[in-house]
Every structure is written in structure tokens, then in C-alpha cells.
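Missing here is one protein chain; the remaining ones are kept as they sit in the complex.
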Amino acid sequence: MQILFAVIALGGVGAFFGLLLGLAARFFAVPTDSRIEAIREALPGANCGACAYAGCNQYAEAIIEERAPLNGCIPGGAMTAEAIAAIMGEEVDAVEPVVAAVFCRGDQRHARDLFTYHGILDCDYAQQFHGGFKACPDGCLGLGNCVRACPFEAISMGPRGLPLVDQSACTGCGLCAEACPRDIIRLVPQGDQGHLVWCSSQQRGKTVTRSCEVGCTGCRACVRACPQEAISMEGYLAVIDLQKCDDCGLCVEKCRFGSILPRRESAAPAAAESEAASA
Amino acid sequence: MIDNVYLSDISRGILKENPIFRLVLGMCPTLAITVLVKNGLGMGLAVIAVLTCSNVVVSSLRRYIPEQVRIPCYIVIIATFVTIIEMVLQAFVPALYDALGVFVPLIVVNCIILGRAEAFAGKQPVLRSLFDGIGSGLGFTLGLLVLSLVREVFGNGTLLAETKMAVQLFGANFEPMRIFAQPAGAFIVLGLLLALTNIVFKRLQID
Amino acid sequence: MNDRLVISSSPHIRTVQSVRSVMVDVLVALGPVVAVAVLLFGYRAVVTMGVAIFFAMLAESLWLRRLNIFGDGSAALTGLLLAMTLPPDVPWWITAVGAVTAIIIGKQVYGGIGNNIFNPALVGRAVLVVSWGSRLVGPIWPQPKPFHFLADISAVTAATPLAGEAEALGTTLSQIFIGNVAGCLGETSALALLLGGFWLLYKGHIDWRIPGGFIVTVFLMGTAFGGGFYNNSLTTGLFHVLAGGVLLGAIFMATDMVTSPVTPWGKLIFGVGCGLITMLIRLFGAYPEGVTFAILTMNALTPLLDKFTIPKKFGEVKQVA
Amino acid sequence: MATAMFKGGVHPEYRKELTASLAITALPIPEKVIIPLQQHIGAPCEPLVEVDDSVKKGRAIGQSESFVSAPVHAGISGRVTAIGPYNHPLGHKVEAITIESDGLDEWDGQIRPLENLEERSPEELLGAIREAGIVGMGGATFPAHVKLSPPEGKAIDTVIINGAECEPYLTADHRLMLEEPENVVLGLEIMMKVLGAGKGIIAIEDNKPDAIRVMQQVVGGKPDLSVVPLKTKYPQGAEKMLIQVTARRQVPSGGLPLDVGVVNHNTGTAAAIAEAVLTGRPLIERVVTVTGEGIRRPANLKVRVGTLVSELLEFCGGLKEETRKLVMGGPMMGLAQPTSDLPVIKGTSGIVALTAAEVELYESGTCIRCARCVDSCPMNLVPTFIAQAAEHGQFDRAEKLHAADCIECGCCAYVCPARIPLTQWIRIAKAEVLARRKTK
Partner (left out) sequence: MEKLISILFIYILVDNFVLQRFFGICPFLGVSRKMETAMGMGMAVVFVITLSTLVTWLVHYYILVPLGLEFLQLVTFILVIAGLVQLVETFLRKTSPTLYQGLGIYLPLITTNCAVLAVALLAVRQDFSLLESVVFGIAASLGFWMALVIMSGIRERLDLAKVPASLQGTAITLITAGILSLAFMGFRGMLSF
């Protein structure tokens, strides 16, 4: 008898609410983006709030409105993130992997300062004072906007005020390049093949030598020396095409200013210095 | 690392997606009942039972439950198992039942169980759901054990108190740091443990 | 390279005060309180204060991996303030646990000085009170023995004025004012506390609103609800201000810059709130003293107070709708 | 007369004794002057001369069609040798005209005074002021004629001469009031006539009792003029504070003094206006206080606009070894310069050389929420919160905290024990907030 009651009671409650909800859904229906439905389906639906939104619905809406990251659902994990990405049609194209590189070697030893800056340690804001404290208007200020911009902790500030990129951690997202007010950081193909001119100066040779010991003066010695014709001039700055460069190293010998270095060595002196500094 | 799909279902719940330390779900019972290891263990076992059963049932019924009433159905399934567990506990370990109090019926609304049902069991075959349930349940139990161990040792000076294997750890003169047994202590210890796991996982580069 | 000029945003001149000098000033302000504590409780006071300061500075330098153990002086201040809230006969290991907890849980997990939400010294004390309540707020306290530096103070005990009304009646207000009563190291002498308070006010390190709001509220509540057990209602109000930790809390704890509001109105509400909760706990709660909990609770409300009491800007015009 | 106070403010070390008692000395005519084509807020001037042109002293060499602008004039007679970008106190290079002296120092023939001063209409006076290229000489360099042309419907009843000189170190206005009090008062009267204002006030901080006395003597007997002594407190000379204290009116947020019927001008501006109207001579020289611990012989100098700062320093015996900072203007609001190779402009009230002891490179720390900045802010803002919002890029929050109302007086950063560059952060927030409002 009790079992019967139980079935009836439970069934009754279920039926009552089922009916009510069915009616409500019919009469109070609100049209929604079909993708919201799809994303909500993909979400665990636990409404746990771990994504910082009020519930799975709100999170789904936030994704559609591009206010929320695709991987915000903690309980769902990577599987859910992939599913959402598929719905949103955001697939990462297969591209050649790139990494950030800092095109300036003018550290505190090599490059001259015009004055001492004291204030907010931010490249943008420091540049507002007389165009920046470095004598070279294209040289790295070393106040670390790129370091702060990197979400992967792939850039750190070296011991002499030049940022160092950790290639293994860099994803090539380019946020650091955007953050640099002087456009010193550019994206280059991953790996350590080839040589590069580690300078961004657009100044005439005389101006460069006055402000920096390792700046590219635009003397063209490297352009003439390169058997691969991989080096060209962009204004007063030599630029090496990594596709053509065969790592022969002739340009390094010709460069009187030390602006050109093979990529595999470019990070080495800085690393050695940081070791020396910590020792 | 582990190529067997079932083993990875289990290990994921224990390590990578540990409900307490990684997903930070099911906090209410975690904080409330971990004063003693015994309680933590009891709650953990109860959750394993409910989670495994509900995962299996949800998974086997996944083709028959209409999409619209998915969540209410899951809740009924879970609530049924929780009621059963409640009765079992009341009948066989009444002391534990009293210690856990209202948190036994509250297993129903534990995000882990509904979360696993939705995220995993509603989409995967029965056997995998079973292992997933066991894995997540074990992960939860592990979290409870660690937390209750810390709280009992410092807050009570004992190990496995109120069981047959009870040990007085620091001798009779020990004055336990009662805050560990208090709600405040629960929050603080769990916060510190979370930070610790963050550091450990970062060191080991498990993400 | 010293010939280079310095460029910065204006202003180009700065006050000579620094965080360190502020901390040192507060330490100096505690001077009279420390002196009275040593006078009353002898070497035990020295031991407790020493242990608290040492462990606080140690915990901070270890966490920050810093060699300079004094640093900006804030750890030493936290340690000393914690010691001030402890009974004279507290075991040294309790003091040490409290000091380490204060620095780590109260301060460093939030990112160190300036970032903490709660007063570190009071976090330390609250943890100790909850953990070893009988040793910190028990009914029996050592009776002070003025001018006996090596005396064993735990031999003779007395109740703190707040512990019971009957005992309180045996202590005159003037004794409470001077401090010759049982109690925590730093809370017995209202005179010494007020001296420190006036020095801090003079130096501009504290704002009158917090201690003012706190003390006035306690006085009014004590007068209104104290039951007038002490001669009459007014003296009962005064008793509530002078006895226990109100003055220590109002002058040195609630005024902790980091954990109290920055806006003028926020400060006043903060002070009044501290007073209200203190008296609620004293009159109705299980604990005899409520200053610690009151200030911690108001610490938690500080972000809200700051948010909703942003002062009216200069020349603000009423919006005509 | 009691002086009302404003909320907040600070009491820095004033160090005015270095130059307060030194009479204004005329700097010898420089070999060359470099006259930037923009010395004021508003549109830059177009050059009216070409390289190799000969010019006489006082001739207009740059002008702009724009109303918010002021012409610039040749400071010496000689030959134009270059027109091109040159270092400028504002921190970037600005087009400037270089004139090399012929040593004659002759006035341009077209310069003649306005005759029958009493009969001149306000429009004629205003025109003369504009022609003379007069700008606010306290440092803000807002063209004077613009301030003296209130829009329709705004009646001005009070003109205030700002003789507060609340910036530490500076004594240029102080000396001017002592040595040319008649000019200051005449300038005030001309402005009152232009504006039709019935009341003139000369406000002077009470750390200059001699100036108050002298001005009172000159003003004595003129019922519509008064000298108001002010309590010494920085930023007493800030326009909004000054108006509140002297005229008892509060300039509304986002408003201008003319919204409350007041125009205020610097002492130097008043004297320049008097000079321009009396003699017809444009603004080509001004008083500059060269001072600071880093200067060997501090002085108050009368200098041609366009003279290189290095010449001023040389005249004062040069910089001491320990000089670490060169500030143009006062130390609270002036601009630090990396070099002395830049010209004096119309708004240069002083050159202050600070030594290492004053410029210690403090590491800025974490805010300990001591609220000194809140107490010191004369605009009643919460500087630390605005700075925090700016630091985290929360400019909406900064706007809600009224970042745009900041007058950049520097009090907050001055008092901060954690040495946080509060004023710099708030400037960033203010610029961002104003930029966003513009695009809206």
C-alpha cells in the first residue's frame, strides 16, 4: 500500500510540475540564439558558477557575445572547451609556429641614456617624457610592458634591462609585440636557424653611433657581403630574410657594430650575464 | 601516460580533475564534516557510492531520457540513491549518520555528482561512466581525507578518533590548536591546501 | 654617469616621511604602553614582547627571503601589537604561533604590506583566542606587581575588570586609568595608551574619526545599556571605555591604515561600527571582550565603506533633472 | 582681514629666502634667442618671417588666425638664422625661430603706445592685449585675451590678481609686486575695464608681508580694489582654491571661473598688460627666478623670451656638482628638463635646480592606505583609488572617481610616504577619461 502511495505521490508531483513546466515553456517561450542552446548542451549544466557567471546559460550567452573565454568552464575541462570551440567555429589554423624576438641589443652597457627617468615603470608612460630616456629613439626602454603583456610568462626582464624570450614557453601570440610602444618585438619563425640584425633603429648612422654601440648604422657592409642576397635595406636598417639566410656568418664578420648575430647565440650572452649576475 | 581508457578515467578524477583541489566543487560537505578523519572517510564512501550508482544509471538511461527533462530526471535518480544511502547509514552506522547530519541528504545538490552526470555519464557508455564515477569519487574522498587529517591532527591531537584505531598523537599534555576544528580553520586550511596543490601542480607542470 | 639629470613627473619634491618612518613613529607611540607593561608585569612582559617581535620579523623575512630582518618595521609593529593583546603569563610558544599566524595568514598571503584585508595582529590574536581560549580569556589573570621586575606574577591572580561586575566594583576607576589592574600587557593603562594616541594624532598618523567614533560609541552604549552597575550610568560608560581593550583597539588596532577606510565618512562609520559590535559582544555575547572580533568584522566591511563613502568632489553641482 | 581656507593642501619647505630679497636684475642681451612658435595653450603660430630676414625688437614674427592663440614677437633685433624644431620645455621639439643679435637692441618702428588711455574702448584695449601676445604667465600660458572675452551672457563682476605664488622657491611675482606695484594695479584696472567688472582683488600669501604692504599702499584710496592676504598653504594659488578663498564662490566641477563671474590672472600677466597698453610694447621679456640648492648664485632675472636656459644658469654662476634635476617652473607643478639647451618661454616663472639630497631616487612601494593623499587633496578626490584604477587600466572606475577633476597640483604625490607617483597616474587617468569623453 505504501509503495503505491509513494508511486502516486512521486508521480503526482512529477506530473504536476511536468505539466506546469510544459505549459510555461509553451506560453513563456523566448526566442534565443540557437548557438546558445548548442553551447548550453555542451556545458555540464551543473550551474556551479565556477566560470564566474550566474549559470551555464549566462556563460553561454557571454560566449556568444564574446565576453567570455571558451575555456571558462572548469568542471567541463578541455573536452567542453573543444566542443564550444567547434560550435563557435573558432578553429586554430595550422600555421608555421612563430616566436617573439626582441630586436634591440642596446642594453644598459651598450646604449646611452639621455637622462634618468623616475616614475611609473611603464614604457608607454616613460616615453611621454622627452620621448623616452634612451638616446636612441627606437631602442628598448626595458620597463617591461612586454613582460606584463605575456600571459604565458615567456618573457622576463634580463639583468641589463633587455627582455629575454623563453622560446619554449612562447606561443607566438604577439601580445608582447602589440604592447611594445617602439615596435621592437617582432614575430619570427621558431627555431634558432639563421642570422638576424638585432636592431630596430631607423636613425642615420651618425645618430646611431652617438647613442648606441651595437646599433645598425645602415652602412650596407652586410648587404654587400651576403652571398645569398638575403639582406636588404629598410631605410637605414638592414633586414635579413630568414628564408634565404644559410647561416654562413659572413655578415657577422663584416658588421663593425655587432648588430648581427646568429640566432642561436643571440640569447646566449644575456643568459650568461644573468648567471654571472646571480652568482 | 596511461593508455588504458578506463584507468585514465579513474586517474583523471583523482589527480588532474580532482573535485576538491582542482575543480573546487562540493565545498559544503568538504568544509563541514572534515573535523575528524572518520567523518571524512564516511562522507567520501557515501559520495563514491552515490556517484558510481548515479553515473551508471544515467549512462544506461542516456538514450531514453528526453533532453528537456534531463536535469530533473538526473536529480530524481541522484535523490533516490542518496535516500537509500541515508537509510543505510542510519541503520548501520548511526553515530556517523548523526555526525554527518544534514550533509548526507545534501549530497543530492553536490555539484560533483550532477556535474559528472551531465558532463560525462550523459554522453559516455556505461562502463566508462562507472570508472569515471569511481575516479571522481576517489578523488573527492582523497581530498576529504587530506583535509580531515590535517584538521584532526592539529585540532584534536589525534588520529582516527572515535574509531577502534584511535591514536593520541602528542601525549596527554598536548593542547590542540582548536581553530582547526572550527569553521574558520576549515576555510583557512582548505585555502592553504589549494595554494599548495597549485604550487605542486605547477612544479610538476600538470595542467 | 652621474651627470645625467633626473626626469620625473611633478611634484619634484617629496615629504621626508616614508613607510618606515611611519612604522617607527607608531612603535615610538607604543613606548609608554611598553614601559607600563614592563613596570607591572616584569620580565614576563619583556619575554612575551620579545618573542612576538622576533617571530613576526622572522616569519616575514623568511617569507620574503629578505636578509634585513627589520625591513620597513611593519612586522615588528605587528609583533609588538600582538604581544600587547596577550596575557602576561602566556606561554612563549603560544606567542610564537600567534606572531607567525599574524604575519603569514594575516598579511603575507594577501601579498604583504598594504594588501591585507584584516589587521594582522588581531588575526593572530583571534586565532589564539579560538585555539587556546582558556589561556587567553580565562577568568583568572595574574595580578600586576609594580616595580618587581623578576617577580613570579602568576603566584597571585585576580580577575580582569571586565570579567565580572562584582570584581570590577572592587577596582576604582582611577586604578583602571593608571593601569594597576589585571589584564593583557598593553590594555591595562589607559593613561599610557592615551599618551601614545595623542602623539600619533599630533604626528598625523591617525585620524580622530576612528578612535573618536569607537570610544564615543562605547561610552554611549555603556551608559545606556551597561546597567549602571558602577555607581551610575555615566561612570559605567566610562568604565567600559577604560577597562579592557577598547583604548588599545581604538588607538592602535582600528586605526591600522591598511585595514581601515581611507575616506573621512568611512572612517567615522568604521569607528562607530567597531564600538557597536564591541558592546554587543560585551553585553550579550559569550566572550567577555569583543574588541578583536569587532575590529576584524569592520575590517571586512572596509572595502564596502570605501566604495560607498567616496567624498563629494570640489565644486560638485547638483544634477538638475 | 581673516582669510578663509580651503580643504586639504600641504606645507612643503618653501625655500623662498634664497631669492626673496634679491632685486630683479636684467640679464644682458643674449647673443641669440630661440622663439618657439607655440608658447601658449591653443593653436601654434605660423612664422611671419623667413631665414635671413632682419627683424627689430618687438616685431611680430609668428601669428595664427585662430582665436585661441597669441602672436610671438622678436625679443631682440637682429637676423633670423633658422626656423625649425628646437627643444621646448613641454618635452617635445617645437618649431622655433632663431634670431641672432645685431647688438643694437632697437625697437621696431611701428610700436607706439595707446594714447588717451582713459578714452579707449574695452575692444581697443582687448585688441592691444591680443597684439602684444600676452598669455597667462603663471605657467598655464592660456592666451590672456581669451580669458578676457567671456562668452555672451556671462557677466564678470570680479577680477582677481593671483599674487599667491604658492609654489616653493619661486619669487618672481613677489619681486614684481615689490618693484612694479603700479603696473600690477594698472593691469588689474585695465582688465576690469575690459570686462566691466566692478571689483578687483589682489590676493597675496601672508609669507610676503612686504608685498602685501606695498600693494596696499598703491591700492589705498581706490574703493573698488582690495588686497587680500592669504594663509600660506600650497596650492593657495590654484585658480579654484583662490576663487573660493577670496570671492567665496566655488567653481563648479568641469566649469571655469567665469561661470561664477570671476576672471583671475597672474601678477606677471597684469604687469605685462599694463606695459603693453602704456607703451605698446609686446610681451618679449619676463621675470624668471633662477634658484635652488643647485644654483651657485640664485637670482631674480629679467629675461628676454627665447633666451637659452643655459645662459641664465651661466649668469647665475652655473650649476653645482650635486645638481640632479632641473625644473622649469616651480617644484610642485613644473616640468623637469633633461638639458639646459632650451629657451625661456612666456610661461617660465622659474628655473629650479634641485640637488641629490632633494631628488633621492626613492623606490615607490605599495600603498599602505594611510589616506594622507585623501586628506591633502584640495579637490576632495581619493587619489590613491584613482591611481590604483589607472594602474589596472580601469578607466571607467577612474572616471567615476572624478579623475577628470584633478588639478594636478601634486599634493598627493608630495605627501605619499610610499612614494607612489600618484600625480603621474592620475594624469594618465585624466587624459584617458577626457579622451574617451571626446570620442563619445
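Read from first to last, the chains carry the letters A, B, C and D; within each, the first residue is number 1.
As a working rule, a contact is a pair of C-beta atoms (placed from the backbone, for glycine too) under 8 Å apart; a residue touches a chain by one contact, two chains touch by 3 or more.
Computed from a prediction, not measured in an experiment: that's the story for all the values here.
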Given C:L195, C:A294 or C:I310, the one touching the chain that is not displayed: C:A294
Which residue of B:L15, B:C28, B:L61 or B:L145 touches the chain not shown here: B:C28
Of D:H92, D:H392 or D:R437, the one touching the omitted chain in the full complex: D:H392
Hidden partner interface residues of chain C, rising order: 105-106, 109-112, 114-115, 117-118, 123, 126-127, 130, 277, 280-281, 284-287, 290, 292-294, 296-297, 299-301, 303-304, 306-307
Interface with the undisplayed chain - residues on chain B: 24-29, 31-32, 71-72, 75-76, 79-80, 82-83, 86-87, 102, 105-106, 108-111, 114, 179, 182-188, 190-192, 194-196, 198-199, 202
Residue numbers in chain D that touch the chain omitted from display: 366, 388, 391-392
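By our rule, only the chains that are shown with their structure count from here on.
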Between the pairs C-D and B-C, the one where more C-beta pairs touch: C-D
Centre-of-Cα separation between chain C and chain B, whole angstrom: 41
Centroid distance [mean C-alpha coordinates] between chain D and chain B, Å: 71
Centre-to-centre distance between chain D and chain A (centres being mean Cα positions), rounded to whole Å: 45
Residue numbers of chain A (touch at least two other chains): 114-116, 118-120, 129-130, 133
Chain C residues counted as touching two or more neighbouring chains: 4-9
Residues of chain C defined as touching chain B within the complex: 97, 105, 109, 127, 130-133, 135
Residues on chain A engaged by chain C in the complex (per definition of touch): 113-120, 129-130, 133
Residues of chain B that touch chain C when the two form their complex: 175-180, 182, 184, 188, 191-192, 195
